[in-house]
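In this view, the complex is presented without one of its protein chains, the others remaining in place.
This part shows chain A:
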Amino acid sequence: MNRFLWIIQKQHSGNESWSRLRLMLSSALRCLRPSTCTLALTRQLTHHRLHMGPVETTIQTKLAQALKPEHLEVMNESHMHAVPAGSESHFRVLVVSPQFEGLSLLQRHRLVNETLREELSSCVHALAIQAKTPQQWSSNPSLAKSPPCMGGSKHDNTMAEKLKAGRD
């Protein structure tokens, strides 16, 4: 590649348009080369999907079976909180299901809580819920964000038990 550019440079030395051409060629070739950044991101995502923790997997399975969602997202947000790396204690779920039709927000959230009763009484410390009907989701397909952690888990002496329950 460099030799190629050198040859062209020799032929067109002193020509302004050469520098523009050189720039164009370099950036074109850079685009064709796989970006290491993209690869890293893909690897990260693949790593995450292949290494979904057991609690995350259970939550996904239970919600899918109980609520037959059209769209389901389960996010382990433990890394956003004051808990050790690799914890499965804080989750956010987005459930889009026709079963929520006609139900109030409270009723919908209770359905989700009931489905995950076991996890919530053992290792899951926090569960943020978005429960939408398919119509609500299609008119506003947005994922809510959890507020920043204020370190509450650090001062929470029950966390050790919950984290242990998650590891066992």
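The definition used in the following text is that contacts are C-beta pairs under 8 Å (C-beta built on N, C-alpha and C of every residue); 3 or more make two chains touch, one makes a residue touch a chain; residues count from 1.
In this section, contacts and distances are computed from a predicted model.
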{"item": "Per UniProt record, name of the chain withheld from view [\"Peptidase S26 domain-containing protein\", \"Two-component response regulator\", \"Protein YIPF\" or \"Glutaredoxin-related protein 5, mitochondrial\"]", "value": "\"Glutaredoxin-related protein 5, mitochondrial\""}
{"item": "Selected residue (touches chain absent from view) among A:Met52, A:Met75, A:Leu103 or A:Leu120", "value": "A:Leu120"}
{"item": "Contact with the hidden chain (one of A:Val83, A:Val96, A:Ile129 or A:Leu163)", "value": "A:Ile129"}
{"item": "For chain A, the residues touching the chain missing from this view", "value": "105-106, 109-110, 113, 117, 120-121, 125-130, 144, 146-152, 155-156, 158"}
